[in-house]
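So that we are looking at the same thing, I have put the structure below in structure tokens.
With one protein chain held back, the other chains of the complex are shown just where they sit.
Read from first to last, the chains carry the letters A and B; within each, the first residue is number 1.
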Amino acid sequence: MTAEVLRREPPQAPADASSRGLAERVFRIRESGIVVVLALFIAVTAGLQHRFLSASNIQFVLVNTVIFALLALGETMVVVARHVDLSVGSVLGMSAYLSANLFGSHPGIPLPVVFLVGLGIGLGWGIVNGLLVAAGRVPSLVVTLASLYIIRGIDILIVGGGMVTANTLPSAFTDIPKETVLGIPYVAIVVAVVVAAGAYYLRSFRSGRDLYAIGSNPDAAKLAGIPIGRRVFTAFALSGAIAGVAGVLWAAQYGTVDSTAGTGYELTVVTAVVVGGVAIFGGSGSAVGAALGALLLATINSALYVLGISSFWDQAIAGFLLIFAITLDRVISVRLTEALRIRSSRRAA
Amino acid sequence: MGAGEMADDDAGAPPPPGAIALSLQHAAKSFGAVQALIDGSIELRAGEVHALLGENGAGKSTLVKILAGVHQPDGGTLTVAGREVTLHGPAAARAAGIGVIYQEPTLFPDLTVAENMFIGRQPLRSGRRIDQQAMRAEAAEIFTRLGVPLDPGRIARGLSIADQQVVEIGKALSLDARVIVMDEPTAALSASEVARLFDVVRTLRAQGAAVLFISHRLEEIFEICQRVTVMRDGRHVLTADLEGLTADDLVRAMVGRELERRSRGDQAAPGETVLDVSRLTREGVFIDISLTVRAGEIVALAGLVGSGRSEVARAVFGIDRYDAGAVKVRGKPLRKASPTGAMAAGVGFVPEDRRQQGLVMDMSVQQNVALASLGRLRRAGFIRSSSEHALAADWAARLAIKYGRLTDPVSMLSGGNQQKVVLAKWLSRKPAVLIVDEPTRGIDIATKAEVHHLLLQLARDGVGILMISSELPEVLLVSDRVLVMREGRLAAEFARADATEERIIAAGTGQATEPAAGQASGQAAGQATAERSEP
Partner (left out) sequence: MQHDPAVKEDAVPTPGLTGPGLSGDRSRPAALRERFPWAFRWETLLALIVVVIAVGGTTASPEFLTSYNLFNLGLSNGEIAIMALPMTLIIISGEIDLSVASTLGMSSCLLGFLWERHWPMVAIFVVIAVVGLAAGAVNGLLVTRLGLPSLAVTIGTLTLYAGVAQILLGPNTVADFPSAYTNLGVNAVPFTDGAVSYSTLIFAVLAVIFGVVLHATGVGRSIFAMGAGSEAALFAGIRVKRVKTVLFMVSGLVCAFAGVLYTFRLSTSVANNGVGLELDVVAIVLVGGVSIFGGKGSVLGVVLGVLAFAGIQNALLLTNFNQEASGIVAGGLLLVSVFLPNTAPLWRWCAARYRARLARAS
């Protein structure tokens, strides 16, 4: 008895470009989707209120984005490896205070040194996080949750009841976010370059690809001989260092720094990263997308302000966006896997 | 002893066919009190496909893991390409030129095929940047060599298992593997995928690699392999050319005795129909499945892995959905996709994957036994641990389960005893229908016999049993009727008296003709007269 075969016999099929095309197309749509949404948003808001596209407003939005874009870069490295760093807000806060405080205790200190101090503080905490996650085998959610607490607590002890006020800071420092090149804030250009470099590193260097592998399938990564501990440690160290630098920038931007600087930033960063297309379980996504996510959130914030909508809608919209983004990603992922599977099984019975 | 590095002069040139590529002599390995391997030996020659046969528990898996560098043997020597090596880990095995293709390939779903192959050692260009083009070109070249048209630029997500295996093979080749170990590679493949895999294996042979082929399917072994090594109870039993051997010879070597066709003895005439499956269909998985099981009957569902048997069982029990058809238990229709409904109707399901699906490994023995009876054990809404204990103790005694204490985590028990716990869980519900999926997989011989005895006893007590099994001796031993599935459809049905291993395998692989008695068991679908050994 010859039963009908469920799947057809394969013709000698050429290299299956269509499957690759499908997957790549989908991912590019997802990434460019943010750009599209962003463009739409800007267009609509600018249409309703021309002030939105004024030079000063653009500068304002860009500078606000810059700090979160930096944080998003560090967070991307960690999330792509299937971890999370919730301590970035606290690190930023401590770095902001301590670096700004330097001007008071060491007048005339050169600016690069201040940045280095901030970087060092962040790097130190990043190393602690990295050791606990990589060597101590403690889940990163727990480690960074704990360090979020601990760092904030130490910061509070250090700050006491005091604060650093803008007028104690040298104008060279507080002018950093204000300087523009052709109307675009200098810092925005620098950070854009840094983010692009970071994304390039993740895409084109072995250790960067290792992070994606670790997030995509930790067991396979182990079998493949990838030095998981080392890579994860480095990712956390970098995330901390970046947060440290972001803290110095924060101090330059806002001038007045007390013990509440950076509170709650970690949630915004995670939202930006996920909205920007980085999968919460790792394995895919890019730092550029994450930065665009940060830009989108900052743009929405500004748009609400400009349109006279209460800024209290801001958080609700961000939360909604996050849920929408992960739902969308999930639906896409399920459909994509199905489509690819069906194509595969049609190619070869 | 080297650290597993290849000699410089070996690079590139394939060794002459017949040269010994790998030799493992008298390897031993224990895990705690358990001796998994007592005297394992194997010798692989360049340009041959070498079969490794043995029942579950014979030590094959441990031997493979030693070759893969996952375990370090307690004793014995391993020689690769003439040099003695110690493999400290999987990386050392790879460096020694050993590539292992596991049954479940572990790829990175989010990375491209090429990246999967070259992760950690991607070709570089200036400034230590990854050279994507060179990587893809190398991967494409390997696939051309293998004769399989896979696109190196596509991401791995969605690849069929067959394609994933090809990627793994490509990866091994890109590492200049001279020895390729394939662990049950055909278990999840369709007939034409098997044919394609065999073409790849022949290509590997022609290029001078040594292939170690582990499989339970004797007909495949006769088709593609030249020599065979048989293991039993942790020891090497036999190494010989396949030419001149019969399936019975191999089975005898594996089992150590003639396979008896024991009679089932008197059984009561089967009673009313307890399970009635009619025209069950799930798009792309199984089509038009109709079967009945009567009280006191044991119906076996045979067929190759991937033919859809477990999927049918899961759909009947309600874990998976189905698109068309109906299921009735004791005459009453069963709501689909509702395990609770199935359980209430008197259906029990012992799943295929004991560790992930059958048991909660971290919970205690008594909690596992009680897990399907939580509703029954309630007194005024509460469950007392003593009632779980009583239930578990009762059934542990009935099934002769060996345990330390009932409160020990079930992970501490041996495979056979774990399976008994799963059975206890369902039997304590006194089901009318029991579906068992691979009831004796991964179990030692003595417990296997106990399980068979138990199934027969249950049938005598009036339970209707639907048994999915890939072990044909078991099927023939225990069942009243044998249904064979192939690629999602029912291909054949045999009454007890008419069922033979050859006929079942023939139906499972879609052969139109039966080989004459005494010849080696069947030949793969689509092949005309395949010779047992290639020149």
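One rule holds for everything that comes next: a contact is a pair of C-beta atoms (placed from the backbone, for glycine too) under 8 Å apart; a residue touches a chain by one contact, two chains touch by 3 or more.
Here the structure is a predicted model, which means the values were calculated and not measured.
Considering B:269, B:446 or B:497, the position touching the chain not shown turns out to be B:446 (whole complex).
Across the entire complex, the residue among A:38, A:111, A:127 or A:156 in touch with the chain not shown is A:156. Across B:112, B:367 or B:479, the residue that sits in touch with the chain not pictured is B:367.
Contacts to the hidden chain, counted on chain B, fall at residues 31-36, 56-62, 64-65, 68, 70-71, 89-90, 102-104, 106, 183, 233-234, 319, 339-340, 342-343, 349, 351, 353-363, 367, 370-372, 374-375, 377-378, 381-384, 403-405, 408, 411-416, 418, 425, 441-447. Annotation for chain A: contacts to the undisplayed chain at residues 84, 132, 136-139, 141-143, 145-150, 152-154, 156-157, 219, 222-223, 259, 263-264, 267, 270-271, 274, 280-281, 310, 312-320, 322-323, 326-327, 330-331.
Methods note: only the chains that are shown with their structure count from here on.
Chain centres here are Cα means. That of chain A falls 43 Å from that of chain B.
Contacts from chain A toward chain B in the complex involve residues 1-7, 9-10, 12-17, 19-20, 23-24, 204-206, 209-210, 212-213, 215-217, 219-221, 223-226, 279, 283-284, 336-345, 348-349. Taken in their complex, chain B has these residues touching chain A: 89-91, 94, 106-112, 115, 119-122, 124, 128-130, 132, 140, 149-151, 153-155, 157-160, 162-163, 190-193, 196, 284, 287, 486-489, 491-492, 510, 512.
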